[in-house]
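Note that one protein chain of the assembly has been removed; the remaining protein chains are unaltered in position.
Here is chain A:
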Amino acid sequence: MVSIGVRSQNPRQTNKNRKELTFLTKQEILLAHRRFTELLEGDERNHPNPRVPMDAILTLTELKSNPFKKRICQVFSTSENRDGSLTFEDFLDLLSAFSDSATLEIKSHYAFRIFDFDDDGTLDYGDLEKLVNCLTGETADTRLSSEEMRQLISNILDESDIDKDGTVNLSEFQHVISRSPDFVRFVLFHLPCKCSLFTHYCYSRLIFNFPTALSRLCCEDYAVEMYPSLIFISLFHFKQNQF
């Protein structure tokens, strides 16, 4: 089992911290772990804190066709050369910000940073133009003409630029967002919370070490969902021991 991002604490404590500091449930973190390890190359898996390059992240189905995929990677990346590569914790940050239960302030904050293409802290004419082009797609008949673009951006600035400096800053952006009840669409991944996935996880762990794994599982906060899988696994183990 690959351990990613293990610090001085044991993995359980780390996972617990992650669960408390993000908007994800433990199941979602484990599933994210699985998806993340799939993206790693073989030798990278032994690295203590591996970093996945942007091209690998962009192969995820949820991000593959999204017009904002590059910006998303760049915003959540903590690498020093700003190349869009993500560690596991960056990946968790991404999922947390895009999850159902994240607060509006988190979502609007990250939305602002994603839309800020030149990273200068405000949305100026160039940023808005790139944003509209991303939204309307690449085909010629859906793109806005330059005249329409000019008119659109001037209308946007009329509506949202409160201090009339020609740019939309974070507060103004959040003011616009707070007026719109439809902003809940800023949700990306739907990690299915099904018992079967967890059973799979239990099964893969239990092959190796039943007692400690069982105790560790019991001590986590999965008790309610776990009982059916526990029965299944104990039966399986019992059967195995019989041979």
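In this section, a contact is a pair of C-beta atoms (placed from the backbone, for glycine too) under 8 Å apart; a residue touches a chain by one contact, two chains touch by 3 or more; residues count from 1.
Heads up, the rule we're going with is that contacts and distances are computed from a predicted model.
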Exercise. According to its UniProt record, what is the protein name of the omitted chain, chosen from "Roadblock/LAMTOR2 domain-containing protein", "Transmembrane channel-like protein", "Cytochrome c oxidase subunit 6C" or "BRISC and BRCA1-A complex member 2"?
Worked result: "Transmembrane channel-like protein"
Seminar exercise, completed: The listed residue (A:N46, A:T59 or A:S178) that touches the chain absent from the view is A:S178
Problem set entry | Contact footprint on chain A, counting only the chain that is left out | 17-18, 20-23, 25, 61-62, 64-68, 75-78, 80, 82, 89-90, 92-93, 96-98, 101, 103-106, 108-111, 113, 115, 119-122, 128, 131-132, 135-137, 139, 142-144, 148, 151-152, 155-156, 159-160, 162-165, 169-171, 173-183, 185-188, 190, 192-193, 218-224
